[in-house]
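Here the complex is missing a single protein chain, while all its other protein chains stay put.
Labels A and B are assigned to the chains in the order they are written; within every chain, residues are numbered from 1.
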Amino acid sequence: MSASDDVLLEMRDVHIEGFSDEQWHPIIKGVDLVLKRGQIMGLIGESGAGKSTLGLAAMGFARAGCRFTQGSVTFDGTNLLSLKDSQKRKLWGTRIAYVAQSAAAAFNPAHRLIDQTIESANRAQVRPESESRQDAVDLFQSLNLPDAGNIGSRYPHQVSGGQLQRVMTAMAISARPDLIIFDEPTTALDVTTQVEVLAAMRDMVEKHNTAAIYITHDLAVVAQMADVIKVLRYGEEVEEAETRTMLNSPKQAYTRSLWSVRSLEKPQEKGDDIVLSMQGIHAGYGKVRVLHGIDINLPRGKTVAVVGESGSGKSTAARVITGLLPPSEGAVHFNGHPLPAALKDRSTEQLRQIQMIYQMADTAMNPRQTVEEIIGRPLEFYHQLTGREKEARIAQLLEMIELDETFLDRLPSELSGGQKQRICIARALAANPDVIICDEVTSALDQIVQEGILKLLLRLQKEFNISYLFITHDIATVKAISDEIVVMYNGKVVEQGLKNDILQPPHPEYTELLLSSVPEMDPDWLTQLLASRT
Amino acid sequence: MTDSNQTPSGYSASAEVGAVRKRRSKAERWWLALKKAPLSAWFGMIVIGGYLIVALFAPLIAPYGEAQIFPTPYAPWDDTHRFGTDQIGRDIYTRLIYGARNTMGIALVTTFLSFLIGGSLGLVAAINRSWLDQLLSRTTDVFMAIPGLIFALMLLSIFKPSVLSLIFIIAVLDSTRVFRLTRSVAINVAVMDYVEAAKLRGEKLAWVMRREILPNIMPPLVAEFGLRFSFVFLTIAALSFLGVGIQPPTADWGSMVRENASLIQFAQYDLKAGLTPLLPAAAIGLLTVAVNFVVDWFLHKSSGLRDEH
Partner (left out) sequence: MHPVLITIIKRLGLGLVTLFVVSAIIFSSVTMLPGDFGEAVLGQAATEETVAAFREELGLDKPAWQRYFSWAGSVLKGDLGTSFSGRSASGVDRSRSVAEMIAPRLKNTLFLAGVTAIIAVPLAILLGLSAALYRNTLYDRTVNVTTLTTISMPEFFVAYVLILLLSSLYKVFPSLATVDPDMLLGERLNRIALPAITLTLVIVAHMMRMTRAAIINLLASPYIEMARLKGASRSEIILKHALPNAWAPIATVVAFNLAYLVVGVVVVEVVFVYPGIGQLMVDSVSSRDIPVVQACALIFAGTYILLNLIADVIGIATNPRLLHPR
């Protein structure tokens, strides 16, 4: 493709290195990117693919500890990499704008929202300040922000995360730039909020015919936003295609694997033998009541998925089961007998029967212990295994999680994300538990790794008849692993039932909102959803 | 990119690559870090090494006895007395060498004691987080509301200055800072999931403290040890200089500065004589500089933070 008049941004053979572990490592290894005026490109890839770095590179910007080593970034005819900082600053905010992932952190706590919104436009004197202020109010209005006339006079900590993200979109558009870089703008939001923010952002760029680069790891989200999609992996381009083409017939196996988890679906099985049940649980922290009388039943050898948004009380429920948070009312029954409410009153045997796997495998393992120590400790502690016996059992456990003995003397920092989570699974298995509580165990992992972990969990369930209480906010994961579903909202159980019964309409109002807000791999999904909601 | 045989089914967990750090043994990592150490850190390490040798082998290196008195007070620098003699005729070079042993030794013992008190209480407070934590924290707040040197001066006016009371007073006062640091870093570790996992497993408090928390708070504590040592060292030197610290005839750098201070007025007639009181002061300064250089590098390295360029 040669540079023609309608090309806005052209990146050629861009190489970027980052400094870590006392050395420079390549992050971007020669990527080309061409963006036309008014076009929206989705940049997708897993963590470490270099998509954020590439997004910032489109502005001619490299983060601290990163540097350009080769290539060119031509914006509207000028190579940004040859410009001085002062010259680049003239473009930033006015002709190229940036929308950051965490709006709460990206707004200056000391200034009013409207002053921050019009800052760039003012600096470049796009128009008189009074007009910019009026324009900002109009933008807030069209972004469906409540009380648009006055919300600008508030401070960042006074409005919600979803609202802040919309204000940031207004901030980006204020100077009417030619290009906006969206860097995972909805990742930190709940699904129901995400829909509104997505719709607002798409509206904005379409209305002002702004070109955009939309960075995300979620293919379904990018499908709603982008005209073309570019897939990155390890700092290199995997493929690029028009959105529909990419969704319908991706060329590369890697691209296909990106949404493989969505195709995984466990056939549901009904279970009558209840191994664990929460009965009328009320609990909270201090005066704040979080759980208002919930009942959850977990059948033996089955998976119950607990879904809900942040603040719904699903993690608190897990804390009650483990005994970390004794309930104020109600009790947890195990095999028909009530469990002591507090952790310290439970016997070692009772502790052994319920194990837990955490969301962040990074923080769930002591960084100073080797794999052998991590897996070996429960064997010593619960089963008094030592010496040869212990070694043999560790080897067996490693085999179960599809790793081998070369991992024995590794520290957690020497493992990849998926391997870490597997070690955590092995640690839980080492206790021979009846129940494993899985707290968002796959949500910090890349798609392809998620699939591997879910398959492993399913296989182990079949082999050892373990029951899972699977806490998650991701509906695709729910479909992949669960037999039953519990929907939670504001500390109450909205409904519990077999997977297919819950997923089939008709739904209670909240379940309907939650399920319909989950983006689907269909470019028309958002448009149709918005049409159906009005 | 025609890597078509890489299908999801061909995925293998052990072959998975991510942000995996290169495997290096502990010694290799240290060697790598040492090679990259800045000049200032090397300077610091060499100086500390030198001081340690002098302190350990003081009787072998020193030409005379620690309290040996010669007939001429304030003798000039010459072959028999390299740095002259002091106000009552003791060899200054000899006392400088013994001073390394006494001053460093006392500071080291004090710092250890301070870490023993502050560190263990800090750990307990971090895990306990109940009334005991409150009590200890509020007590430290009050103690820290009185400047350390002033508090030490006040206590020394009540308990007669002696090496033992000096060590004990400084250690207790300084342990408040160790307590604060230990408590705050231990709290950061105590909220980690792996500590919760150990509790859920049913581990005893002592095990959690020793195996899960302590190894993870060592780097900041090691750095703090260096800083606290410098601080204690300077405080003791200041007290001795003020005449209420280490008492004669023990050779000590702080008191040596005080005893020979008047020589400075003779600098215009004999520069060497004028420099004499600066020698022990410089000895104190050089060691603290060296320790600070090493700590600065260690902190920079272990924090892993890089400033923007």
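Following the convention adopted for this analysis, a residue touches a chain if its C-beta (ideal position, glycine included) is under 8 Å from a C-beta of that chain, and two chains touch if they have at least 3 such contacts.
Note that this is a predicted model, so its numbers are computed, not measured.
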| item | value |
| --- | --- |
| Among B:T80, B:Q134, B:S162 or B:Q265, residue touching the chain not depicted | B:Q265 |
| Residue in contact with the excluded chain [from A:F68, A:Y98, A:Y254 or A:Y468] | A:Y98 |
| Selected residue (touches chain absent from view) among B:Y51, B:Y98, B:F115 or B:F241 | B:F241 |
| Touch list for chain A against the chain that is not drawn | 56, 59, 61, 63, 86, 89-94, 97-98, 100, 102, 105-111, 119-120, 123-124, 154-155, 157-158, 171 |
| Touch list for chain B against the chain that is not drawn | 40, 141-142, 145-151, 153-159, 230, 234, 237-238, 241-244, 254, 257, 261, 264-268, 271, 274-275, 277-278, 281-282, 284-285, 288-289, 291-293, 296, 305, 307-309 |
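By our rule, only the chains that are shown with their structure count from here on.
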| item | value |
| --- | --- |
| Euclidean distance of C-alpha centroids - chain A vs chain B, Å | 44 |
| Chain A residues within the chain B interface of the complex | 19, 21-22, 48, 64-65, 236-239, 252-254, 256-257, 260, 322-324, 343, 346, 348, 351, 355-356, 358, 360, 363-369, 377-378, 381-382, 401-404, 406-407, 410, 413-419, 422, 427, 431, 448-449, 451-452, 456 |
| Contacting residues of chain B [partner chain A, same complex] | 1, 3-8, 11-14, 16-23, 32-33, 36, 192-194, 196-197, 199-203, 211-212, 215-216, 306-309 |
